[in-house]
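Working notes, beginning with the structure itself.
So, subunit A:
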Amino acid sequence: MLGAAGFVAFVAVWYVLVHFEVWRFAKLPAPGAILREWVSRKPEFGTSLFTRTYYDDIWASVTRVLAAFALATVLGVPLGILLGWNRIARDFLFPLLELIRPIPPLAWVPLAILMLSSQTAAIVFLTWIAAFFATVLNTMLGVASIDEAYIRAAYCLGSRRWDVLWNVIVPGALPYVFTGLQIGMGVAWFSLVAGEMIAGDAGLGYLILNAYDQLQVSTIVIGMATLGFVGFLSSAAVRWAGSRLMAWQPR
Partner candidate 1 sequence: MSTQAVPGTAPVGARAARRARWRGLANVHAIRGAAGILAFLALWQIGVLLHLPVVAKVPAPLEVARAAAGLLHDPRYYVDWAVSFRRVAIGFVIAQVLGVPLGLVMGWKTTFRYVTFPIFEVLRPIPPLAWVPLSIVFWPTTEQSIIFVIFLGAFFTTVINTMSGVRALDDRYVRAAISLGASPATIFRRIIFPGALPSIFTGMAVGMGITWSVLVAAEIIAGRSGLGFFTWEAYVGGAFPTIIVGMVSIGVAGYLASSSIRLVAKRVMPWTSRL
Partner candidate 2 sequence: MSAGEGRLELRDVCVAFPSENGDTRVVDGCSFTLEPGKLSVMLGPSGCGKTTLINLIAGYQAPTSGTIALDGRAVTGPGADRLVVFQETALFPWMRVIDNVTFGPLSRGTLDAAGARERAATLLRKVGLDGFADRYPNQLSGGMQRRAELARAIINEPHLMLMDEPFRGLDAMTRELMQEHYLRLFEEQPRTNLFVTSELGEAIFLADHLLVMTHKPTRVKRVIDVDLPRPREFRMLTSPRFREIYEDALISLHEEGAKAFAGM
(Lines give C-alpha, C1' and ligand atoms only; values in the text may rest on other atoms or scores of the structure.)
Protein backbone atom coordinates (compact mmCIF):
# COMPACT_ATOMS: atom_id res chain seq x y z
CA MET A 1 0.00 0.00 0.00
CA LEU A 2 2.73 2.44 1.03
CA GLY A 3 4.50 1.66 -2.25
CA ALA A 4 1.47 2.81 -4.24
CA ALA A 5 1.34 6.01 -2.17
CA GLY A 6 4.98 6.65 -2.96
CA PHE A 7 4.39 6.19 -6.66
CA VAL A 8 1.33 8.45 -6.67
CA ALA A 9 3.36 11.12 -4.87
CA PHE A 10 6.07 10.84 -7.54
CA VAL A 11 3.56 11.38 -10.35
CA ALA A 12 1.90 14.23 -8.45
CA VAL A 13 5.24 16.03 -7.99
CA TRP A 14 5.99 15.50 -11.68
CA TYR A 15 2.56 16.99 -12.58
CA VAL A 16 3.04 20.05 -10.33
CA LEU A 17 6.54 20.76 -11.67
CA VAL A 18 5.37 20.63 -15.29
CA HIS A 19 2.06 22.42 -14.70
CA PHE A 20 3.63 25.40 -12.94
CA GLU A 21 6.54 25.38 -15.44
CA VAL A 22 9.11 25.17 -12.66
CA TRP A 23 12.64 25.77 -14.05
CA ARG A 24 13.11 23.65 -17.17
CA PHE A 25 10.34 21.17 -16.38
CA ALA A 26 8.20 23.27 -18.71
CA LYS A 27 9.88 21.43 -21.54
CA LEU A 28 8.65 18.05 -20.32
CA PRO A 29 5.19 16.63 -21.02
CA ALA A 30 2.73 16.27 -18.15
CA PRO A 31 1.84 12.71 -17.03
CA GLY A 32 -1.77 13.24 -18.16
CA ALA A 33 -0.73 14.29 -21.68
CA ILE A 34 1.46 11.23 -22.08
CA LEU A 35 -1.28 8.88 -20.87
CA ARG A 36 -3.85 10.39 -23.18
CA GLU A 37 -1.47 10.04 -26.15
CA TRP A 38 -0.63 6.48 -25.16
CA VAL A 39 -4.24 5.28 -25.01
CA SER A 40 -5.85 7.45 -27.74
CA ARG A 41 -7.14 5.75 -30.89
CA LYS A 42 -5.76 8.52 -33.12
CA PRO A 43 -2.54 9.60 -31.38
CA GLU A 44 -1.23 13.01 -32.40
CA PHE A 45 2.25 11.65 -33.06
CA GLY A 46 1.19 8.32 -34.57
CA THR A 47 2.25 6.04 -31.70
CA SER A 48 -0.14 4.56 -29.16
CA LEU A 49 -1.52 1.26 -27.93
CA PHE A 50 -3.72 1.19 -31.00
CA THR A 51 -1.17 1.85 -33.75
CA ARG A 52 0.45 -1.07 -35.59
CA THR A 53 3.88 0.58 -35.79
CA TYR A 54 4.06 0.59 -31.95
CA TYR A 55 3.86 -3.20 -31.91
CA ASP A 56 6.17 -3.55 -34.92
CA ASP A 57 8.84 -1.63 -32.99
CA ILE A 58 8.32 -3.72 -29.86
CA TRP A 59 8.48 -6.90 -31.93
CA ALA A 60 11.67 -5.76 -33.69
CA SER A 61 13.41 -5.01 -30.39
CA VAL A 62 12.22 -8.18 -28.65
CA THR A 63 13.25 -10.50 -31.49
CA ARG A 64 16.69 -8.87 -31.66
CA VAL A 65 17.27 -9.24 -27.91
CA LEU A 66 16.04 -12.85 -27.90
CA ALA A 67 18.26 -13.75 -30.90
CA ALA A 68 21.32 -12.17 -29.27
CA PHE A 69 20.47 -13.60 -25.84
CA ALA A 70 19.98 -17.14 -27.22
CA LEU A 71 23.29 -16.89 -29.10
CA ALA A 72 25.06 -15.63 -25.96
CA THR A 73 23.64 -18.52 -23.93
CA VAL A 74 24.41 -21.25 -26.49
CA LEU A 75 28.01 -20.00 -26.94
CA GLY A 76 28.64 -18.49 -23.50
CA VAL A 77 27.56 -21.29 -21.14
CA PRO A 78 29.58 -24.14 -22.73
CA LEU A 79 32.64 -21.89 -23.07
CA GLY A 80 32.23 -20.78 -19.45
CA ILE A 81 32.08 -24.40 -18.30
CA LEU A 82 35.11 -25.30 -20.42
CA LEU A 83 37.10 -22.39 -18.97
CA GLY A 84 36.01 -23.26 -15.43
CA TRP A 85 36.67 -26.98 -15.72
CA ASN A 86 39.74 -27.27 -17.91
CA ARG A 87 42.90 -25.58 -16.65
CA ILE A 88 44.70 -25.57 -20.01
CA ALA A 89 41.78 -23.99 -21.90
CA ARG A 90 41.56 -21.36 -19.17
CA ASP A 91 45.27 -20.58 -19.42
CA PHE A 92 45.02 -19.96 -23.16
CA LEU A 93 41.67 -18.22 -23.50
CA PHE A 94 40.96 -16.35 -20.26
CA PRO A 95 43.69 -13.65 -20.58
CA LEU A 96 42.43 -12.93 -24.10
CA LEU A 97 38.85 -12.55 -22.86
CA GLU A 98 39.98 -10.33 -20.00
CA LEU A 99 41.72 -8.09 -22.54
CA ILE A 100 38.60 -7.65 -24.68
CA ARG A 101 36.04 -7.54 -21.88
CA PRO A 102 36.71 -3.98 -20.61
CA ILE A 103 35.85 -2.58 -24.05
CA PRO A 104 32.27 -1.34 -23.48
CA PRO A 105 29.79 -3.12 -25.80
CA LEU A 106 28.84 0.19 -27.42
CA ALA A 107 32.40 0.94 -28.45
CA TRP A 108 31.88 -1.93 -30.91
CA VAL A 109 29.18 0.04 -32.80
CA PRO A 110 31.38 1.45 -35.59
CA LEU A 111 33.27 -1.85 -36.05
CA ALA A 112 30.02 -3.84 -35.95
CA ILE A 113 28.49 -1.73 -38.72
CA LEU A 114 31.72 -2.10 -40.70
CA MET A 115 31.94 -5.84 -40.26
CA LEU A 116 28.29 -6.73 -40.74
CA SER A 117 26.63 -5.16 -43.75
CA SER A 118 23.03 -5.29 -42.48
CA GLN A 119 22.04 -2.94 -39.63
CA THR A 120 19.99 -5.58 -37.82
CA ALA A 121 23.00 -7.93 -37.79
CA ALA A 122 25.18 -5.14 -36.37
CA ILE A 123 22.64 -4.41 -33.60
CA VAL A 124 22.26 -8.12 -32.76
CA PHE A 125 26.07 -8.44 -32.65
CA LEU A 126 26.23 -5.51 -30.20
CA THR A 127 23.53 -6.97 -28.01
CA TRP A 128 25.16 -10.41 -28.21
CA ILE A 129 28.64 -9.28 -27.18
CA ALA A 130 27.34 -7.62 -24.01
CA ALA A 131 25.34 -10.68 -22.91
CA PHE A 132 28.09 -13.10 -24.01
CA PHE A 133 30.76 -11.72 -21.67
CA ALA A 134 28.34 -11.63 -18.72
CA THR A 135 27.35 -15.27 -19.36
CA VAL A 136 30.88 -16.65 -19.85
CA LEU A 137 32.27 -14.92 -16.78
CA ASN A 138 29.48 -15.93 -14.42
CA THR A 139 29.39 -19.53 -15.70
CA MET A 140 33.14 -19.74 -15.10
CA LEU A 141 32.66 -18.36 -11.57
CA GLY A 142 29.89 -20.93 -11.08
CA VAL A 143 32.19 -23.83 -11.92
CA ALA A 144 34.90 -22.45 -9.64
CA SER A 145 32.38 -22.05 -6.80
CA ILE A 146 31.52 -25.78 -6.74
CA ASP A 147 32.71 -27.32 -3.47
CA GLU A 148 35.61 -29.72 -4.10
CA ALA A 149 33.80 -32.26 -1.89
CA TYR A 150 31.05 -32.79 -4.51
CA ILE A 151 33.61 -33.54 -7.23
CA ARG A 152 35.52 -35.90 -4.95
CA ALA A 153 32.30 -37.59 -3.78
CA ALA A 154 31.35 -38.20 -7.43
CA TYR A 155 34.75 -39.76 -8.18
CA CYS A 156 34.44 -41.83 -5.00
CA LEU A 157 31.16 -43.26 -6.25
CA GLY A 158 32.86 -44.45 -9.46
CA SER A 159 32.25 -41.53 -11.87
CA ARG A 160 34.50 -40.87 -14.82
CA ARG A 161 35.33 -37.31 -15.93
CA TRP A 162 32.32 -37.12 -18.25
CA ASP A 163 29.92 -38.25 -15.48
CA VAL A 164 31.35 -35.62 -13.14
CA LEU A 165 30.87 -32.94 -15.81
CA TRP A 166 27.16 -33.76 -16.31
CA ASN A 167 26.19 -34.77 -12.77
CA VAL A 168 28.20 -32.23 -10.74
CA ILE A 169 29.72 -29.39 -12.77
CA VAL A 170 26.71 -28.37 -14.88
CA PRO A 171 24.05 -28.54 -12.12
CA GLY A 172 26.47 -27.11 -9.56
CA ALA A 173 27.27 -24.08 -11.74
CA LEU A 174 23.59 -23.47 -12.60
CA PRO A 175 22.87 -20.81 -9.93
CA TYR A 176 25.77 -18.65 -11.18
CA VAL A 177 24.82 -19.34 -14.80
CA PHE A 178 21.39 -17.86 -14.15
CA THR A 179 22.90 -14.85 -12.40
CA GLY A 180 24.96 -14.39 -15.55
CA LEU A 181 21.89 -14.78 -17.77
CA GLN A 182 19.98 -12.18 -15.75
CA ILE A 183 22.83 -9.69 -15.96
CA GLY A 184 23.19 -10.64 -19.63
CA MET A 185 19.52 -9.86 -20.30
CA GLY A 186 19.82 -6.47 -18.59
CA VAL A 187 22.97 -5.57 -20.53
CA ALA A 188 21.44 -6.90 -23.77
CA TRP A 189 18.56 -4.41 -23.53
CA PHE A 190 21.07 -1.72 -22.59
CA SER A 191 23.12 -2.28 -25.75
CA LEU A 192 20.08 -2.85 -27.97
CA VAL A 193 18.70 0.61 -27.24
CA ALA A 194 21.96 2.31 -28.12
CA GLY A 195 22.43 0.15 -31.20
CA GLU A 196 18.93 0.99 -32.43
CA MET A 197 19.46 4.69 -31.73
CA ILE A 198 22.76 4.85 -33.59
CA ALA A 199 22.27 2.36 -36.40
CA GLY A 200 18.66 1.29 -36.26
CA ASP A 201 15.76 1.75 -38.66
CA ALA A 202 13.16 0.09 -36.38
CA GLY A 203 12.71 -0.91 -32.74
CA LEU A 204 12.02 0.99 -29.52
CA GLY A 205 15.45 2.68 -29.48
CA TYR A 206 14.86 3.99 -32.97
CA LEU A 207 11.30 5.01 -32.01
CA ILE A 208 12.61 7.12 -29.10
CA LEU A 209 15.36 8.86 -31.06
CA ASN A 210 13.04 9.43 -34.02
CA ALA A 211 10.44 10.93 -31.67
CA TYR A 212 13.20 13.26 -30.40
CA ASP A 213 14.04 14.34 -33.95
CA GLN A 214 10.36 15.17 -34.50
CA LEU A 215 10.16 16.94 -31.09
CA GLN A 216 7.38 14.50 -30.04
CA VAL A 217 8.43 14.49 -26.35
CA SER A 218 5.48 12.46 -25.05
CA THR A 219 6.29 9.67 -27.53
CA ILE A 220 9.83 9.63 -26.12
CA VAL A 221 8.42 8.89 -22.66
CA ILE A 222 6.03 6.26 -24.09
CA GLY A 223 9.00 4.57 -25.72
CA MET A 224 11.00 4.68 -22.48
CA ALA A 225 8.13 3.28 -20.40
CA THR A 226 7.58 0.47 -22.91
CA LEU A 227 11.29 -0.37 -22.84
CA GLY A 228 11.18 -0.45 -19.06
CA PHE A 229 8.17 -2.74 -19.05
CA VAL A 230 9.46 -5.15 -21.72
CA GLY A 231 12.89 -5.21 -20.07
CA PHE A 232 11.29 -6.04 -16.73
CA LEU A 233 9.22 -8.84 -18.32
CA SER A 234 12.26 -10.46 -19.96
CA SER A 235 14.28 -10.42 -16.72
CA ALA A 236 11.30 -11.89 -14.90
CA ALA A 237 11.13 -14.63 -17.55
CA VAL A 238 14.79 -15.52 -16.94
CA ARG A 239 14.20 -15.59 -13.16
CA TRP A 240 11.14 -17.80 -13.66
CA ALA A 241 13.09 -20.23 -15.87
CA GLY A 242 15.83 -20.30 -13.23
CA SER A 243 13.48 -21.13 -10.37
CA ARG A 244 11.89 -23.93 -12.41
CA LEU A 245 15.21 -25.46 -13.40
CA MET A 246 16.61 -25.19 -9.89
CA ALA A 247 13.69 -26.55 -7.86
CA TRP A 248 16.26 -28.01 -5.48
CA GLN A 249 17.34 -24.65 -4.18
CA PRO A 250 16.14 -23.89 -0.64
CA ARG A 251 13.39 -21.26 -0.76
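On the choice of candidates, all candidates are chains of the complex that A comes from, given by their letters.
Just a few scattered comments:
Keep in mind that, in the parts below, contacts are C-beta pairs under 8 Å (C-beta built on N, C-alpha and C of every residue); 3 or more make two chains touch, one makes a residue touch a chain; residues count from 1.
Treat the numbers as computed from the prediction; the structure is a model and nothing was measured.
Of the numbered candidates 1 or 2, 1 is the chain that subunit A touches in this complex. Contact residues of subunit A toward candidate 1 in the complex are 2-7, 9-10, 24-25, 27-28, 84-88, 91-96, 99-100, 102-111, 113-116, 143-144, 148, 151, 186, 189-194, 197-198, 204-205, 208-209, 211-212, 217, 220-221, 223-225, 227-229, 231-232, 235.
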